[in-house]
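Below is one structure, written out as structure tokens, with a few remarks after it.
Removed: one protein chain of the complex. Kept in place: all other protein chains.
To keep things simple, chains are lettered A and B as they appear, and every chain counts its residues starting from 1.
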Amino acid sequence: MQWLENRLKVASLILLLTLSACDPFSGSKQQATSTTAEKTRISFWNGFTGPDGQTMWEIVRQFEADYPQYEVEMEIIPWSTYFDKLMVSLGSGKPPDVFILHENELVNYVFQDAIRPLDDLVNGPQGLPVSDCLSSIWERVRIKVPGQSEAKIYGIPLDCHDEAVYYNKDYFRQLGVPLPEQLDRDNFFHLARQLTIDQDKDGRPDQWGFVFGGSVRRHLYTLTEQFGGQFLDRENGICLIDQPASQKALQILYDAINKDGYMPNPIHDGSNLWQGFLQGRIAMYTDGIWMMNGMKKLADFDWGVLPYPQLGDQKAVWASSHVLCLPRFSDTIDWEAAWIFLTYLSNHGVDWSDGGQLPARYSQLASPDFTQKEHYPVFAAQIPDIIFGPNDPNIIEIETRMEPCLLSAMSGQQPMPKMVQEIKISVENILRRGVD
Amino acid sequence: MTDRFVNRWVWNLLLAVCAVVMLLPIFWMLVTSLKPATEVYQDPPQILPSTLRPANYIDLFQQPGVPLVRWFWNSVFLAIVSTFLVVSISSLTAFAFARLEFPFRDQLFFLIVAAMVVPGQVTLVPVYIILQKLRWIDTYYALIIPGLAGPFGVFLLRQFFLNVPSEIEEAARIDGCGNLRIFFQIILPLARPALITLAIFTALGSWNGFFWPLIVTNSLNMRTLPIGLAILNGQWWSEQHLLMAAGFTCGFPIFILYLIFENQIEKGVTAMSFR
Partner (left out) sequence: MTTEYKRSKKIQSLIHFSYTVPYLLLFLGWLVIPIIAGFLVSLTKWTFISGKYQLVGLKNYVDAFADELFLKGIQNTIYYTVMTVIGGNLFSFFLAYGLTRVQRFRNLFRKVFFIPLLLSVGVTGIMWRWLYNTDFGLLNYYLGFLGLKNINWLGDVRISMPAVALMAIWGSCGFNMLIYYAGIREIPTELKEAATIDGAGGFYQLWSIILPLIRPKILFCLVISTIGSIQVFDRAYMLTGVGPYFANYTAIFHIYYQAFRYFRMGYASACAFVLALLILTFTSLLFRFLGKHEEYY
């Protein structure tokens, strides 16, 4: 009996191993055309899992049509695991040829010597018109590594994405409130409170006037800069969250939930603010331009876009950018092919903007194809005022460390001064520590 | 006597309440999975849906970008392969340590037992670095091989083998049996309960494994079932009916297996504590 069972086990094991080797399920890699031996392969990794992935897919196909000698292997990985995978592959000698990073993450990889400087390629024969790239983003990709004499270019901006206010026009009309042209100190608070309604009179609002949506710390960065301050002073290793500018910003965010009460409490497990907006229970919802396609598809009310509220003296709106990079070490890369693909993507920023982004090139922003798109001009008009989040090499750790504290403070669960102190001390510790 | 009777019924009641508590979450999961999407988010929640929508289960498998079947298969494959390898390697090794003579035998065994004391986290980082250098991250090798080094199986089986009376074995040796034959035809059949216990433990451990697969897999297709469900937990927050259907589908096969192997499982668990 035992012999039979053993044999069965061995047989099934062999079967299973064979099956696994065949890999009956297709992977997430997509190949545009059938492989032929002559084509040069370019591997491209990004995190565009939403509808923007489709847009990128079309651009890639176009590239392969324009450059028949190249073939692109694009792999789309959800952002949550993207960086793990990237990290592992950068150290293993077989990284992707071209990959995407957010501009604030670039420093981390550059300091670990994982990104190839692009100065020679940018200034070379198939170079890029540097002056055409948005200057504020360009400054972010030129990084000076400690020990080097000058800053080098480590990535090419693919796009720019900022935040603005999506608003529900039907909501306004139902309440007989005139549609605003912009939001500033004079009308913002009044409007937000006016649009917060407690219909069933149970003491809790059922409809909300304004939501600082997406990620709380973006709003912290924006409002701090609007009040003339800064969240982080990297050179001196100081976190300025206890300074007046940040304090004013935090006060606004805190009051939004706890005093003026026009925003639902984000720590409440049941609240999903984006859903609430789509269901018509929120009048104004702030989020990035990348939500555009989601709005077009899912919102069944008449909506528009307003610029980010101007609540301070300085003009500031948070933005970030996807940056295209080449790896420093790779056994398999064809530098020329990768660079050509990279510049192609940069040159097709208007096509890419269909995925809910702004092009990172002045010429593209000015082109009629772009300016005619509905809602986009509001986002684009904010470009001169954009500010970026801190880009310390340890930014991920910094932001992971401060996020729960920030949320607790805003939601009223923990006292604000205590949280401010905690954020300040822990962030400064991380800054002081530097890179491993 | 009536005292005893009342006593017993009080206990029956108490245990019945506990049983309801045990099953209520599962029941709620099932109920939610059969609700149409509009009925899921109701405040106050409805215990019983007004209409049943078993089609949710069909929708479940048609969601784009969610390789549920693949995740299930990964977990099943891993459980079977891990169990088979662990049981076979451990039993052979335990046999050698229990019944065969070779130099440094007892010292080596002591080393193995000592390693049992060391908690698992200390090997996380170095094993990960090794896997990265071997380029095994995101492959089945990374999910299976490091787990085979566990000393628990060897320890458990050696303990058991030591308790097997040696008369049968001696008789077999006199008859001319070699070691391997003794192993396969005498020891293993006698050790069946212990082997099953080990198999169940390894299988359950592999099936429920979370931390390790989370770290060593990156691609969606290489994820195991618990990780897949964790991903859906975030992604399908607003589609609880689908999420619950996924949960039920994944829990159900184990339940069936339990019904089949119930006795063995329980024997195994109780046998574990006889150290």
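Quick note on the criterion: a residue touches a chain if its C-beta (ideal position, glycine included) is under 8 Å from a C-beta of that chain, and two chains touch if they have at least 3 such contacts.
Note that the structure is a prediction, hence the values are computed from the model and not measured.
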**OP:** Specify the residue from the set B:Cys18, B:Leu52 or B:Ile168 that touches the hidden chain.
**Re:** B:Cys18
**OP:** State which residues belonging to chain A touch the missing partner chain.
**Re:** 83-84, 87, 90-91, 109, 112-114, 267-270, 394, 396-397, 400-401, 404-405, 407-408, 413-414, 426, 436
**OP:** Could I get the residues of chain B that touch the absent chain, sorted low to high?
**Re:** 7-8, 11-12, 14-16, 18-19, 21-26, 28-29, 32, 40-45, 47, 89-90, 92-93, 95-97, 100-103, 108, 111-113, 115, 117-130, 132-133, 145-146, 148-151, 154-155, 159, 173-174, 176, 178-179, 207-208, 210-211, 214-215, 225-230, 232-233, 240, 243-244, 246-248, 250-251, 254-255, 258, 262, 265-266, 269-270, 272-273, 275
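The working rule: only the chains that are shown with their structure count from here on.
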Original post:
Hey, how far is the Cα centre of chain A from the one of chain B, in Å?
Top reply: 39
Original post:
Across the complex, what residues on chain B touch chain A?
Top reply: 65, 67, 69-70, 73, 77, 80-81, 84, 132-133, 135, 137-138, 140, 184-185, 188-189, 218-221, 231, 237-238
Original post:
Any idea which chain A residues touch chain B in the complex?
Top reply: 1-3, 6, 9, 12-13, 16-17, 20, 25, 27-28, 49, 77-78, 80-81, 84-85, 88, 91-92, 94, 272, 275
